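With one protein chain withheld, the remaining protein chains of the complex are depicted in position.
Our next item is chain A:
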Amino acid sequence: MTKLTEWLVALSVFFGIYLAIITKQFKHSFFEEHLFEIKILPLVLIFLLGIYAVTTVLYRTLTFNECKEAAEELQKEIIEAKKDLSSKGMKFDD
């Protein structure tokens, strides 16, 4: 099953139940009392998902490890490598 199929299956199940409730195929006092909240549920979920996505991405961007030591270590090793290779007969441009 591809990821697209998985999504389609999950969404059809969700909207199947959703439509059955708002068209009053399923009858229960809870549904009748909260009909408005149920009606706007998909919008609320999309909104929450949006908030989750934006905060997660921003948080991870701001906390992305800055590997300064790794860069400095590499610079030192480049110099070391050039020195060692030069002593073994290799020529460098700079």
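Definition applied: contacts are C-beta pairs under 8 Å (C-beta built on N, C-alpha and C of every residue); 3 or more make two chains touch, one makes a residue touch a chain; residues count from 1.
Definition applied: contacts and distances are computed from a predicted model.
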Open item on the list: Out of "Dolichol-phosphate mannosyltransferase subunit 1", "Ubiquitin-conjugating enzyme E2 32", "Vacuolar protein-sorting-associated protein 36" or "Anaphase-promoting complex subunit 11", which one is the UniProt protein name for the chain not included here?
Closed with: "Dolichol-phosphate mannosyltransferase subunit 1"
Task: Absent-chain interface as seen on chain A, which is shown - done: 2-4, 53, 56-58, 60-61, 64-68, 70-71, 74-75, 77-78, 81-82, 84-85, 88-90, 92-93
